[in-house]
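Every protein chain but one is kept in place in this view of the complex.
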Amino acid sequence: MAADPFFEFLCRMGDNTLVLGHRVSEWCGTAPVLEEDIALANTALDLIGQTQMWLGLAGEVEGKGRSADDLAMLRDAWDFRNVLLTEQPNGDFGQTMMRQFLFDAWHVAMLDALTRSTDPRVAEIAAKAVKEASYHVERSGDTVIGLGDGTDESHRRMQAALDLLWPYVGELFVPDSVDDAMAEAGIAPDLTDLRAAYDDHLAKVMATATLTIPDSAFAHKGGKSGFRHSEHLGHMLTEMQWLQRAYPGATW
Amino acid sequence: MSSPNSAYPDIPETPPTKPRRHEWPLWEIFIRGQHGMSHRHVGSLHAPDADMAIKNARDVYTRRNEGVSIWAVEARHIAATSPGDKGPFYEPSESKVYRHPTFFDIPDDVGAM
């Protein structure tokens, strides 16, 4: 039996924010400067909050009594529906901020479109989340610009980060049957419609950052379908889910 | 680049045992809490420039929805009175008690004023 595309879609939204929020929270206490520590924590907190809303709704739509926590803590890697970009390791601070910007720029466009969803629950979550994402993209974009156009070393590191992460951008925009069903129902936008504005946005930021967008359309895939995640996700889940797995049924 | 003492110019510098590092300047942050209220000094932070100072202020000082408007001023640009001014600056106003509403006895019958 094919999974309910609406449930799948909600897991995609929630798993993106869950996995990326977790990654960002890994920085806790070790950022380059205190102000960045505090800012990263704010981003992670926003993303965790959005996860609670998306996965909460996913559980409701599924109708099997699973809570957001059940979905976050008790599914195995193959049931995760986040794009590969979000599960990539933090690397250095530049790599983290590049990953953040590449995601934020898509996220804000996606959420903006979702505020016009035919499903009022989706529109409501998106309306709250889009405000947060608008700030995220401003901050991550500024940081990419500052570091790209900073010293020789910071420029070199940012270019390396962009080269490394670029092949993970395509997955955000390539629709599959779940995306098609959502677009048809008017619940979510046609992903291909978001690409042109994204490319413009990126071109502007990267030009100011004096960074070169790789001349390649190659895109890794397998995250949002769950068909083939990277090896990184399993390790992340091992850590994230450990307490719930080791002490089943306990209340925390 | 600013010296960390610049907001407090009369503080003697500690002897320069090592050269000053290339540090992010210090910014003073002012936040207007509610519409209609004045901006109030809430604290300081470090940032490479004004844009980032505003963003950092948003992240550092409005974590609990404290603000609707943020000002950031680089600390070295703040002009301030020095302690010696205290007498001539402030004492004259102490004698102008009529500036304070409690100076005036208003009969209770008049109602709230």
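Here the chain labels run A and B in written order, and each chain numbers its own residues starting at 1.
Note that in this section contacts are C-beta pairs under 8 Å (C-beta built on N, C-alpha and C of every residue); 3 or more make two chains touch, one makes a residue touch a chain.
Note that in this section contacts and distances are computed from a predicted model.
Participant: The complex has one chain missing from view, so what does its UniProt entry call it, picking from "ABC transporter ATP-binding protein", "1,2-phenylacetyl-CoA epoxidase subunit A", "Allophanate hydrolase subunit 1" or "Glutathione transport system permease protein GsiD"?
Facilitator: In UniProt, the chain excluded from the picture bears the name "1,2-phenylacetyl-CoA epoxidase subunit A".
Participant: Which of these, A:P5, A:G59, A:G146 or A:G170, touches the one chain of the complex that we don't see?
Facilitator: Reading the full complex, the residue touching the unseen chain is A:G146.
Participant: Decide which residue listed in A:F7, A:F80 or A:F93 touches the omitted chain of the complex.
Facilitator: Reading the full complex, the residue touching the unseen chain is A:F93.
Participant: Provide the residue numbers of subunit B that touch the chain removed from this figure.
Facilitator: 4-5, 7-8, 10-14, 20-24, 26, 42-46, 48-49, 52, 60, 63-64, 80, 82-83
Participant: For review purposes, identify every residue of subunit A that touches the missing chain, sorted by number.
Facilitator: Given the touch definition above, subunit A has residues 18, 22, 25-26, 28-38, 41-42, 44-45, 48-49, 51-52, 55, 68-69, 72-73, 92-94, 143, 145-147, 149-151, 153-155, 157, 239-240, 242-244, 247, 249-252 touching the missing chain.
Here, only the chains that are shown with their structure count from here on.
Participant: What's the distance between the Cα centroids of subunit A and subunit B, rounded to whole Å?
Facilitator: The answer is 39 Å.
Participant: Using the touch definition up top, name the residues of subunit A that touch subunit B in the complex.
Facilitator: By the definition above, subunit A touches subunit B via 33-35, 38-39, 42, 135, 138-139, 142, 146.
Participant: Looking at the complex, which residues from subunit B come into contact with subunit A?
Facilitator: Per the touch definition, subunit B meets subunit A at residues 24, 45-48, 51-52, 55-56, 58-60, 63.
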